[in-house]
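To start, the structure itself, in structure tokens.
Shown here: the complex without one of its protein chains, the others still in place.
As written, the chains take the letters A and B, and residue 1 is the first residue of each chain.
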Amino acid sequence: MSIAFFMLAAVAVLGGVLAITLRNVIHAVFSVLLFFSAIAGLFLLLIAEFIAAVQILVYIGSVGILMLFAIMLTTKVMGDPTRTVRSRGWVWGGVAVAALLFGVLIPLITRAGNTAESSLSNFDPSVKELGLALMDPYFASVGVIALLLTAGLVGAVVAASSASETTDS
Amino acid sequence: MNLFDFSDSVGWLMWIPICPLIAGVVLALLKPSGKVSAMVAIAALTVSLGFSLKAFAGTWGHEAHTLTHNFTWIQIAGVNLEFGVVLNSLTGSMLAMVSFIGLLIFIYSASYMSQDERMGRFFCYLSIFMVGMLGLVVANSVLMLFMFWEIVGLASYLLIGFWFHKPSAAAAAKKAFITTRIGDLGFLIGLLWAFKATGTFLFFDGGVGILESSTIAALASNTNVLWGLNGAGVIAVFLFIGAVGKSGQLPLHVWLPDAMEGPTPVSALIHAATMVAAGVFLVARAFPLFLADTAALEIVIWIGGLTALFAALIAIAQYDIKRILAYSTVSQLGLMMVGLGAGGLAIQDGGVSIGMFHLLTHAFFKALLFLGAGSIIHGCGDEQDIRLMGGVFSKMKISSLAYLAGTIALCAFPFTSGYFSKDQILLSAWEANKTVFWISAFASLLTAFYMTRQCCYVFLGKYRGEGHVHESPPLMTVPLVILAVFALLLGYVSEHFYHVLDYLSGVHVHQHNSTVVIISWIIALGGISLGLLVYARAKMGIDDVDPVKRLMTTPYGWLENRLYADELYQLTAFKLWGALAKAISAIEGLIYIMVVVATAIVSMIGQFFSGTIDKKLIDQVSFDGTCKRIYESSQINAFIQNGFLQGYLRIVTAGAVVIGILFLLLAR
Partner (left out) sequence: MELTLNHFLILSAILFSIGLVGALTRRHIIIMLICLEIMLNAANLNLIAFWHFSPNPELMHGPLFTLFTIAIAATEAALGLALVLAIFRHYQTIDLEQIQGLKE
């Protein structure tokens, strides 16, 4: 189990780092897809199969594709898809966040001493449990999320289409 | 809860606010034409009226009964937040009054607004208002009451600003919303305090609700919680702050006269009969809390008395017909507060009926006056200045007679409804506090005087405006006549009402004091005759000087300017706000300069060590160099405010990190 963890962790970190360093935006999107798959693998490792499936479907299947479309739509006029935009404050940002990571986050995590063993060995979380929980105590939340998704999609359509009208006129 | 159980449970009370809600939703979604909208809204409210009358009939004769129906709304971390409906005599009579007057005003509006192309929206707003108002009355939970209270506030905002294309209407709507919000903050603190102290939001809950005797006793045993008030008194005072905002009491009265920018039926429904009475109703509902602390009752009568006097004085010097009525409303609401407070001090449990009965009678005659004023304004070609009216009586007989009926009821002319209710207030005030009694008596005298002045301006003499005066259509005059009958005759059932409204004790203590009766006769008749004496033969054109002004020019000028309440707020609250903003800006500037200088110094030091040590050094560190450094470092600082999205994001992140670190350090 630990070998799988370290491999997946390495892939996730690599994917993340590439996504934020690659100059070519298309390449960056592909490396973030790598990152998403590694996270899905980690979910599998943590016995959250359904969430892993959702991760693949939603992130790799739709968000990634959506990003590729957005790039294609925005670079059509600008011509060169590999045209890069410089980053700014790269060094300082890296140093500041590294300080945050190694100075605050990691010391805090290690100090808390979370060495609890997994208690999932005698329990098999199935999709059925999740479905029952979603349909009984969290039914209202599901409704709210459904409403939010609808509103978000309608908003997205409006935001994307009204702008085109202004450019047409 | 079972909404369809009409027999023993009172869950069906929820239908009363639900009916207008259905109408409001239908109107909002389907957007039918104006006439259809009016019909839908009126039909829904008629159903509500039916249920309200059922509720009212159920309480008639069962004074001390309190029926409740509670249900769990949500559960959070083991705490049940319960909502519910309550039926007692207070609920019953208030429901009947609100839905009955509401229905008459809806019918009137169907005619009044028929020329407006946004009539459908108007009825949608009115329906939403009725949802809030009726829900507020049936609520058995202080949180639920607060929610409906806010719906009422929203509807009021929408309706005052209904003609939002008029800048004054838009400003008045904002002013009303913000001013009442100040009071609502007090209400919110009060209800949270009540929850913290008692662990429940329910008013009545089988012996453990906020308003039940054991809880009150437990709260009151906790003496000197805040400002010398006991545990119950503190909650009562905070709830009273909410009532002050909603009911336009001093010092938050400024929004109510401006709210007259809305359509006249709105003024009648919301800003005379129902919404502004919600504050009084809140005090009546929470009356056991007030009774537990005499200091709270003292606050209520003093605020009420001063408001009554203050507003009555201002009303003398106004020329806008609706504005006079608005100040009169503020003044009468003050008297209701006096009635509640003084009743509580003088006859304990029975006090609640004193203020509440005046609320009921006032609702009828003030709605009548506003609708009558609307009819007159309509007839005079949308003119609101009383100096440009005159001689209306002969042209608009029905409206004028109805208006006069409302006027004499408001003046507490003997044996009209206003006489019976005001008499009891003065009696209680006499028992409770002589100073407040004389203040209220003087305010009542002024009331009779300014109403007579207004009627002289409007009805006597020749028409001074332009155009042709005409009577309003029957759809407008019929509600007026119905209201006029109630305004004149409601007093004859006053004894029954007092019995019914005494839901706390179940027994009405009849007060009698011949001195006070004589004083109240003198007030009513004296005020009217004084008004007739001054105004009956006066010249009342727009260029003529008001007779009272001729007598006392300077004080009258103050009154014309509404005793400078708005200007006072301009000078104090707004200035304070401005000064605060300036101070913050100055501190910001100071920090900015410090940062600039510090950056310059750091940069100079860097230059000193890195630069070559020769003659150039002197130039660099000299005056020119320093200026250049400061300029350059300012550029660095100006970079912060550059509209660069990620710049802001970085600052936000840095702030979050700092807060996180602080939190960790403090939490350790």
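Annotations
Criterion: a residue touches a chain if its C-beta (ideal position, glycine included) is under 8 Å from a C-beta of that chain, and two chains touch if they have at least 3 such contacts.
Computed from a prediction, not measured in an experiment: that's the story for all the values here.
Partner chains of the missing chain, restricted to those shown and counted over the full complex, are A, B.
Against the chain not shown here, chain B presents residues 641-646, 648-650, 653. For chain A, the residues touching the absent chain in the complete assembly are 1-2, 5, 9, 12-13, 16-17, 19-20, 25, 28-29, 32, 35-36, 39, 42-43, 46-48, 50-51, 54-55, 58-59, 62-63, 66-67, 69-71, 73-74, 77-78, 84-90, 93-94, 96-98, 100-101, 105-106, 109-110, 113-120, 123, 125, 129-130, 133-134, 138, 141, 145, 148-149, 152-153, 155-157, 159-160, 162-164, 166-167.
Quick note on the criterion: only the chains that are shown with their structure count from here on.
Separating the CA-averaged centres of chain A and chain B is a span of 50 Å. Chain A makes touch with chain B in their complex at residues 88-89, 93, 100, 104, 108.
Residues 646, 650, 657, 660-661, 664 of chain B touch chain A in their complex.
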